[in-house]
Structure formats: C-alpha cells, structure tokens
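With one protein chain withheld, the remaining protein chains of the complex are depicted in position.
Chain lettering (A, B and C) follows the sequence in which the chains are written, and residue indices restart at 1 in each chain.
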Amino acid sequence: MSDSTAIAQGASAGAAPHGEHPSYQRHHFETVGQQFDATNFAMWIFLLTEVMFFGGLFTSYLIMRNWYYRAFVEGSHQLSILWGTANTTVLIISSFTMAMAVWSAQMRRKGALLLFLGLTFLLGIAFLGIKGIEWHEKWVKHHVPGIHQYSEQAFLNPASDPEVFKEYHDKPLSPGMAQKTEEYFFLYFAMTGMHALHMVIGVCLLVYIFIRARTGAYTNGHFTFVENFGLYWHFVDIIWIFLYPLLYLISRY
Amino acid sequence: MSAATIVTLPDQATARIPKMNFLTKENGLLSWLLTGDHKRIATLYLISITFFFFIGGALAGLIRLELLTPQNDLVAADTYNKLFSMHGLIMVFFFLVPSVPATIGNFLMPMMVGAKDLALPKINLLSWYLYVIGGLMMLWTMCVGGVDTGWTFTTPLSTHYLNTHVVSAAMSVFVAGFSSILTGLNFIVTIHKMRCPGMTWFRLPLFVWSNYAASILMVLGTPVLAITLTLVALERIFHIGVFDPAFGGDPLLFQHLFWFYSHPAVYIMILPGFGVISEVISTFSRKRVFGYTAVAFSSVAIAVFGFFVWAHHMFIMGISNYSALVFSLLTMLVAVPSAIKIYNWAFTLYKGSITFETPMLYAIGFMGLFTIGGLTGVFLGATGTDIHLTETYFVVAHFHFVMVGGMLMSFLAGIHFWWPKWTGRMYPEKISQLAALTTFIGFNLTFFPQFILGTLGMPRRYAAYPPEFQVLNVFSTAGATVLGIGYLLPILYLTWSLKYGAIAGDNPWHATGLEWQTQSPPLTENFPEIPIMDHEAYDYEWLERMERKEVASV
Amino acid sequence: MSEPNAHNEQGAEHEPHIVSPGTYAIILLVLLVATATTCGMSYIDLGEWHIAINLFGWHVGTTLFWNPVVALAIACTKMTLVVLFFMHIKYSSKLTKLTVISGFFIFLGLISMTLADYVSRAWGRW
Partner (left out) sequence: MSHISPVLWQFLVKWLTNFSLFPPEASKVAPQMDALYFFMVLISLVGLTVVILLIVSFSVLYNKKRHPVAVQIEGSTLLEATWTIIPLGLFLITFVWGALLYFRIYTPPANAMNIYVVGKQWMWKIEHPGGQHEIDALHVPIGRPVQLTIISQDVFHSFSIPAFRVKREAIPGRYTSVWFEATVPGTYHLFCTQYCGTNHSQMIGEVVAMKPDDFRQWLQGSTSGNSLAQDGERLFASLSCNACHNPRPDSRGPNLVGIYGSHLTLASGETVTVDDAFLRQAILNPSEHVTPGYAPIMPTYQGQISEEGVFALVEYLKHLDSDYRIQQTLNTTVLPADNEGSPAPGAKGSKAPGEVKQ
C-alpha cells in the first residue's frame, strides 16, 4: 500500500533528461515546484487514507473496551509498561532523527543525511526488536488468540494455577469476563501488528533510501522522496502515540 | 506561447485520423502493459471492466432464469446464493465503482484540466494492476466454488457459518479497494495541482467537479472497508471475534464499519455519472449548464453529507432509535442536492438548441430513471416505511434504478459521447439509438415490477418464492432478456466502428471542453502545447467565435 | 515553454520552509516529557466524573474516567506537535492544512457517530 506510492515517486528521479529541466523532473510536470507540491500533497492524501484505515480499528477498540472494560484492564496489565514506554521513546527519537534526515537532505549535507538515515533505521529495528520480545512473551503465555490454545486460565476466577495467579495484583475475573481478554489480545495483535507492518515497510524503504542516498541522490536539491518518506514515518509514529496509552495504560493505578 | 486554446475545425469529409496519436505512438503488448499514459490505462480499464460487466451480466441472467418459476428448480439454493453474491460483488467492485472514474475519468481528467497526464502516472498504472489482481482473485474465487455471503459480507454468517471462499473474496475486494483509492488520490492531486494556466475552479467542467467529489469518498471511505474486510478474514482464519457475538463481538459493529464505506460507495458509483450527464446535456442543448455553481457545490455537498448517513441501511437491525432518527434526517438532507442537479439539468434544456444523438438519449433516460430510483431511496430513508420495504425487492429495484438506470446509463452516454475522441471514429448513430431505446424499455420491464414485488413483501435473496409473485417475476425476467440485448448491441457496433466507423474529426459535437480542442485520438501528451484557459466552461459563444476565426484564416 | 507563476496554487511553495534543528530538538524534548507524563499519570487515580441527566424519566448517564481522557489529551497534543513541526504543516499551504483537518473531521465522524449509537441504545428500551 504505502510503499507503492513512495516507490513510484522515487522512480521519478530516474526519468530521462528532458531539455533544460533537471533530470529528476518528470515530463508531465511544468516545473519542479509543481512536481514537489503534487507528490507532497499526494502523500498527505495517502496518509488520510491511512488514518481512516486505522480508524476502523480504533472504533472497534473503543467499543470493545467500553463493553469489556474489566477484561481490557486485565489484558492491558499483561503488557510491560517498561517495554511500552521504551518503545514509545525509541519511536519518538526516531521521528526526530527522521526529521533531521529531511533537514540534512534539504541542506544538501550527504554525510549528515546518511548518519540520520542510519540512526532512524537502527531505531526502527530496535522498535521492532522490542515488539518482537513482547510478542514472544505473549506467545509463551498462550495469550495469542487463535493461533494455539488461548489461555484465559490466568485471568480466571478461581485461577486454576495459583502460581500464575500470584502475578496478578488485581481481582480475578469471572469466567465470562476472563474469556473476553481474548478480545483484548485480538485487538492488541491486530493494532500493533498492523502498526508493525507499517514499520517493516518503513524500514525496508529506509534501506532503499540509504543506498540511493550514498550516490547523492537526495542531496542534489531533489529531496521529495525523503521528505515524503519522512511524512510516512511520522505518521507511523503518531499511530503509536495513540496505541501506547490505549493499549498499555488502562487503569494502572 | 499560444494565447488561446487550440481549435481546429472539424472537417468530417476530408478528415483523417492523425498518424501520431496515443494509440499509435508505440506498439507491442509491453508498450501497453508498462504505459504511463492515462489514456492507455483508461483503455486497459475499459476492456477489463467490460469483461467483468459481462460476467456479472451473465450471472444476472442466471438469477433471472432461476426466478422464472417459484420453485428453486434451475439451480440449488446454495448455487443461487452464490450467483447473486458474485453478481453483486463483481458488478459493484469490478464494474460500477471503476466504471466512469477509472475509464472515462482517467481518459479525460488530465485533458479537462489542461495537463499532459495525471499527477502520478505510475500510481495510475499500479492501480490498474491492483484492479487486475483483485479481479483475478475474484475469478479464482468463482472458479473454485464462489462465495455466498451476499455482497454485504454480513457477519457472523460470513465469519463463522459458511464454508465457502469468503477470505479470498474479501481479499480480492480489499485489493480492488486499493486500486480505487489510488485512482481517487490521483484525481484529487491532479485537480489541485495540475490545472493549466487560467483554469480556475469555476472554469472546471462539471465532470471534474463530480469526479473530485467522488474521489474524496474513495480516498476516505475505502480504507475503512479494507480494514473491515481484514478483520472479517482474521476472524474467519483465527476463529475469534470482534464481530461474532458467540465470541463476545458485535455484529452491528461490522454493519457500522461496512456501511461507513458502502454508503459513500453508492455515491462513488453515481457522482462520476452525474459529471457525464452535465457534459452531455450541455453539449447537446448547446447551453451552459443551468446553475453551474449549484451543480458543482451539490456534488461536494453529497460527498460530505454522504459520509454521515450510513446507518440508514441498519434501521431495523437494532441500532438505537435515536440514532435511526439522526441518520434518517441526514438521509433526507443528502437527497436534496440530487434534486437540485436533476432540475438544473432539466432547465439546461430551456431555450437551448437541442439535438438527440445517442448520448443525449441515454442522458434523458438517466434523468427519468435516476429520479425514480432516487425518490424510492427516500421511501427507504424514511424510517417508518423502511420497516416494511427493507430487505425486499423494493430495495433491489431501488438500487438497480440508481445503479443500472442511473450510472450504467450515464456510463453508456459517456462512452458514446467520447468514443470519437477516444478512437477517432464515430459509432453508427441509428443502431446505437435503437440500443439506447432497447435498454430503456428492457430496463423498465425488468425492474419496475420489482417495486411492486417489494411492496407486496417478496424478500430479496430468495431462491424460491411464493407462487403468487410469479407473474411479476416473469415480466422481470423477460425484461432482463431485452436488457441483455440492449447491452450486447453496443459492444458489437462499437467494435465494428473501430475499423469501419466514420472518421470523427477533432470536435464532432462542437463541444467546448478542452479535450475537444485537440486532435482525436489525442497525442500522448494530450496537447501540442499546454493550453491556456481564457473562458468559462461551456462557453458556446467562445467556441463559435473561435471556429469562425479559424474558418476565416483557412 | 512554461510559465511557472501562471500555475495556480503552487507558486507559494517552491522552496519548502526549512525548520531548524533547534526547533526539532525542542519538540523532541517536549514529546519525551509528554511521554513520561503520560506514563507517570497512569499510576495516579485521577478519579471519575459522573454525568447523569434525568429527563422525563429517562436516565441518561455515563461515567467519565479522567485517566484515559487525560492520556488521550496528551496523545493529541503530541500528535499535533508532530504534525505541525516534524511534518511541516505549520509551514504548509492552506490547502494541505485544510486537507489534514478535513481528514480528521471524517475520522471523528466515524468514531463519534458509531459510538453515539452504542451510547444512546441504553436510553430507550431498544
């Protein structure tokens, strides 16, 4: 979805030389400014579709959360605030480095561009790594709905396994509610999964940009692609900014 | 630097198809499959959606055959369910949604705003490929056994109770959805950023306005459908549920999300058609569209309000009554802009100088049929009567009137209208007029009886029905046959005209749009040089002055 | 062959505004502080607010928990900062600003009108 937009825009740089225009100007645009504007605007429109895409998930989340609040609290308490906060920090910093990368491209500083792209890439990988650790934990605890036998035992009243039960400082749930934690985890995986998918796409694009940036592709005044990719990256960051309080911080006091 | 837009006189007697045009520029399959030219992509789209239309039409034929008798004797109930599901899915997502925008719109949008191409040609090509991939997935689904959810994928039926190929059907719609998102995105960017000098918003042809409105709906509505279908697929694969109450989910949530797209989608399906009608009516009555601004803004109003009426598909499904009230009210409001358009078109004829070529016949047919379809929509939008009429053939008749009588008619009007521009050749006039008449008669015979059936209470999606409904069903089936012939004719004579049609010349209709002021078929770059817009849209006096000037200079 | 300024709407933005690294750094700092606040806040019970209206025998009431409201408010602020500065909306054309706003408007429409249905179901006996 998202990569396609970006790739097609990126490919624009490869267009054949055309008279007195810079090589990266596509033939059907009158000016470079028009080209920049058009692709930038297109990126924004694309981000709006992404907003609506996640919008469906957020709507489902809000309704389920209101219905099964207790289950959502318990499910949420299964997540590690530490990892979650760390990941938020990582992503915010990566947003900063990405903004700096765009700045470097604008200032035509190749070295700085490579540095910041590299940093962004590393932070992106770090985010995915931490996410992986968290998911793995859910896997081990049998909290992945659908894949293998989902275990609501831990939330149950009475808990079948006293050892597991000790971990939970909250009151245990009734059987009906305990089962609804599955709903929470389903949405958790759907939302973080969809977000991670966007991250993966972003990281792949970063590699592509990095390689092209080494040839000086974006430091010649034509930084549209980096700029647009930046928008994408910040958007993914914003989604996480909302996922963090919604998924991790339900009734922690 | 030309100060005025290029006008060359049509000289049909001696005209030749220009050697250099977008069709002949390059040859070979690859030059088509890798093209960035919006006109070639439009052509690819035209071929593919026609293909899907006939598949959908064949399924409709089978539906009607089965309904000839009250018993389910032609096909089993399961098969029947698959028939209408595949019919609805194919017709909506693989024919009607891309019909006008992705073919005619793709072809015209850059020319109408005076640009060389859409803003993002590669994205445009990508969107066609996505369409094809989605289409192939749908065909695959059909070949391995089809799907019987209805086109609405109603949960929890679709997620837990059927063992047909729901996931692949949902994913095929998902992919096709992204194709339509990309088309919409491209249009919006093009309209904002690619207009030629002098092309202010209020000089844009109304076709551009209505496609702009439709694009907004595509871009903001379709993603919600995408995520909804993803959730359906996940729920099906992993047996968990946000939508199935047995697992703690809520089936109404699905309804909300689905209709949040699918109501705007019906406007995606009609707005571009409105655009075609504006162009056609204006050209054949040689008059500026009456109340240009009102028509332009009513499109945008439909797009904006259209987002907030979705729950009128759920009046009896257990939404809160207060909510029903609000959605019903908004439905009434969104119906008004359509009324404005209809009357403005009617008044465009006033003091015009009207001729009745085929596109105009289709356009007039459109106005009658869409008015009926739209007004019966109001029957359904009123909460009280919806209780009786919903989920009956009244709804089926309503949406075929707006979709087939409305959009399909305007699609055909558009195809005939721009055929000379597209191919450089005229379609045969007499037989096409006959086809227009045939479709009109066939259409009414097919779908009017369904209003009565619906009022009598015949439920939709029924493979068998009580015998007292047979008479009207027989009419309907008979009408479908006539209708089928009406649709087969154009494909025959249009193909014929590719080789034998009269040479059209640049502007056979003496129309004012920029697309007519260049050669037919156009150059790959559309215009020899970027035009400068120095007059209002639909300025027939300007056109006359220009034509006179050219005659003088010859 | 082209007349750059004749084109409408793009004249204003040939050279995109360049935001200084200093600004970015400040924003980063604010975002990090906001994250810490969100996190810390979640350990404090901010209480709740009962809204109850009794209209002609209708009991229309909900409880508003302050914790999620505050957390979401902070998230919205963070988003606004990212959009304005990292994504350069503050320096963008009116058109882009309007686009973003209208997108969020529809998004809010989706959420609020769907939720309105769920909330108002409790009002009557339906």
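Heads up, the rule we're going with is that a contact is a pair of C-beta atoms (placed from the backbone, for glycine too) under 8 Å apart; a residue touches a chain by one contact, two chains touch by 3 or more.
Not measured: the values here are computed from a predicted model.
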{"item": "Contact with the hidden chain (one of B:286, B:400 or B:416)", "value": "B:286"}
{"item": "Contact with the hidden chain (one of B:17, B:58, B:74 or B:294)", "value": "B:294"}
{"item": "Of B:75, B:300, B:317 or B:434, the one touching the omitted chain in the full complex", "value": "B:317"}
{"item": "Which of B:376, B:423 or B:526 contacts the chain that the document leaves out", "value": "B:376"}
{"item": "Residue ranges of chain B at the interface with the undisplayed chain", "value": "72, 77-78, 80-81, 148, 150, 152, 154, 156-157, 161-162, 244-246, 251-252, 285-288, 290-294, 315-318, 321, 324-325, 328-329, 332-333, 335-336, 339-340, 342-344, 346-347, 349-356, 364, 367-368, 371-372, 375-376, 378-379, 381-388, 390-392, 452, 455-457, 459-468, 470-471, 474, 540-541"}
{"item": "Absent chain, residues of chain A that touch it", "value": "157, 173-177"}
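The rule is short, and it goes like this: only the chains that are shown with their structure count from here on.
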{"item": "Chain pair with the higher count of C-beta pairs in contact (B-C, A-C)", "value": "A-C"}
{"item": "Intercentroid distance (Cα basis), chain C paired with chain B, Å", "value": "35"}
{"item": "Separation of mean Cα positions, chain C and chain A [Å, integer]", "value": "18"}
{"item": "For chain C, residues contacting two or more additional chains", "value": "2, 7, 9-10, 95, 103, 106, 110, 114, 118"}
{"item": "Residues within chain B bordering two or more other chains", "value": "192-193, 220, 224, 253, 256-257, 260, 530"}
{"item": "In the complex, chain C residues that touch chain A", "value": "2, 4, 7, 9-11, 13-14, 16, 18-21, 24-25, 27-28, 31-32, 35-36, 38-39, 42-45, 65, 67-68, 71-72, 74-75, 78-79, 82-83, 85-87, 95-96, 99-100, 103-104, 106-107, 110-111, 114-115, 118"}
{"item": "Touching residues on chain C, where the partner in the complex is chain B", "value": "1-3, 6-10, 95, 103, 106, 109-110, 113-114, 116-121, 123-124, 126"}
{"item": "Chain B-facing residues of chain A, complex", "value": "1, 4-5, 8-9, 11-12, 26-28, 30, 34, 37-39, 41-42, 45-46, 48-57, 59-60, 63-64, 67-68, 145-147, 150, 179-180, 182-183, 186-187, 190, 194"}
